[in-house]
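All protein chains of the complex are present and in place, except for one that has been dropped.
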Amino acid sequence: MPEASPTLYLLAGALLFAIGFHSLLVQPHVLRRVMALNVMGVGVFLLFAALAARTRGETPDPVPHAMVLTGIVVSVCATGLALALAHRLEAAEEEEREDESAGDGRQARAEHEETDR
Amino acid sequence: MTARADRGHGRASRVAVGALALGLLAALSWAVLSLPGSFDGLTGPALGRLSESGVTNPVTAVLLNYRAYDTLLELAVLLLAIAGVWALRRGDWPAGDLHGRPLVISLLRIALPLLTLTAGYLLWIGAFAPGGAFQGGAMLGAAALLALLSGRAVCARRHTGALRAGLVLGVLVFAGAAGGAAALTGEILRYPPGDADVWILGIEAAAIVSIGLTLGALYLGGRPGDRHA
Partner (left out) sequence: MSLTWAMALLVLAPLAAAALSFALPAIGRWLALATVAAVGSAVVRVAELVLGGGVQVHRVGGWSAPLGINLRADGLAVLMLAITAIVGGVVTLYTPAYLAANRSSPGQRQRFWSPFLLLWTALDALFLSSDIFNLYVTLELLALAAVTLVALVGKRPALEAAMRYLFVSLAASLLYLLGVGLVYGQYATLDLALLAERSATGGPTLWVAASVMSGGLLAKAALFPMHFWLPPAHANAPAPVSALLSSLVVKGSFYILLRLWFEGFSGLMTPAAAQLFGALGAAAILWGSLNALLAPRLKRLVAYSTVAQLGYLFLLVPLAAGPGDGFTAWSGGLIFLGAHACAKAAMFLSAGNMLHAAGNDRIRDLDGVTHVLPLSAFSFGLSGMSLVGLPPSGGFAGKWLLLRAAIARGQWWWVATLLVGSLLAAAYVIRVLLHAFTRVEAPARHRPVPRVMEWTALGLAALAAGLGFAASGSATLLRVGAPWPPAGVGRG
């Protein structure tokens, strides 16, 4: 069975990265941006895996594989933190909207923006 | 989750971003096609010194011996993720209700022990074949998720102290090993010759616990306790 050359996967990785990058800049929704970052990450990992497949012998290069493993874990951590932050941001926005409708035109809110708390 | 259109994207800026992405793709493709066709990288040195590394799986050798320092910092990132998520908010406990759902109960009875066992197997086999602490940790994380989703993990609410201990175990053991190795051999994370396999297994055993708990706790999305925990 003919194997696809690693170059194809290298280009695929670059393509995924570019797609993710574009989405990150264009999409307004927080969740989609997080997904865009994940797609960028996957693109990089695919590139690394393809780098590892170019060895002359049977065994692929273990160093890029290890880098991908590390990268995946870091990516998961970043996603987890991003989602928690997004949740908290949404809760804060909810609170603000309630404050607005509750006490109309409360100047105090403008005062407290950027105040240390 | 509400959509947030913070910057109205005019047509001009969309075109600009598209051009930027295309340019990036072009540059990357050019770079990638200029790479040498066949390329061993560090395969030679990695395989050549495998006998000293204490394991026979080259990826594990890289992760836990040659470049163990990266893995140590990676565990630090895991700790930071959970510390950050817990600092940011309280967790959302899924409302698991298993009354009248015997299929789920049967699934859990089989799946949870199997997942745990497979995790242990992956931990052991990682020295000789694909596997290791991270892979096993992912299995444990999956088990934790099943438990959370079915409401079986509520004990974490009461035993937060034990949970915290489990979450930091990996980092503490790894850092301790780094220092201990320095004391014994004069170089950070240089395992005493001949004992590398034992040190690696010990570090991975602590790491697998932390990784599994971290993945489960990240799903919870916040600190678990009722009072400030």
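Read from first to last, the chains carry the letters A and B; within each, the first residue is number 1.
Following the convention adopted for this analysis, contacts are C-beta pairs under 8 Å (C-beta built on N, C-alpha and C of every residue); 3 or more make two chains touch, one makes a residue touch a chain.
Here the structure is a predicted model, which is why all the values come from computation and not from measurement.
Trainee: Based on the whole complex, identify which of B:A81, B:L146 or B:L218 touches the chain you can't see.
Mentor: In the complete complex, the chain left out is touched by residue B:A81.
Trainee: Footprint of the hidden chain on subunit B, which residues?
Mentor: Spelled out for subunit B, the touching residues are 24, 27-28, 30-32, 34-36, 39-42, 45-46, 49, 65-70, 72-74, 76-77, 79-84, 86-88, 164-165, 167-168, 171-172, 175-176, 178-179, 182, 185-191, 228-229.
Trainee: Just the residue numbers, please: which parts of subunit A touch the chain that's not shown?
Mentor: For subunit A, the residues touching the absent chain are 17, 21, 24, 30, 33, 37, 40-41, 44, 47-48, 51, 54, 63-64, 67, 70-71, 74, 77-78, 81-82, 85-86, 88-89, 92-93, 95-96, 111-117.
Here, only the chains that are shown with their structure count from here on.
Trainee: Going by the contact rule at the top, pick out the subunit A residues touching subunit B in the complex.
Mentor: Per the touch definition, subunit A meets subunit B at residues 7, 10-11, 14-15, 17-19, 21-22, 25-26, 28-31, 47, 51-52, 54-57, 59-66, 69-70, 73-74, 76-78, 80-81, 83-88, 90-91, 93.
Trainee: Across the complex, what residues on subunit B touch subunit A?
Mentor: Touching subunit A: residues 1-7, 9, 14, 17-18, 20-22, 24-25, 28-29, 32-33, 35-43, 46-47, 58-59, 61-63, 67, 70-71, 74, 77-78, 80-81, 84-85, 88-89, 134, 211, 215, 218, 221-222 of subunit B.
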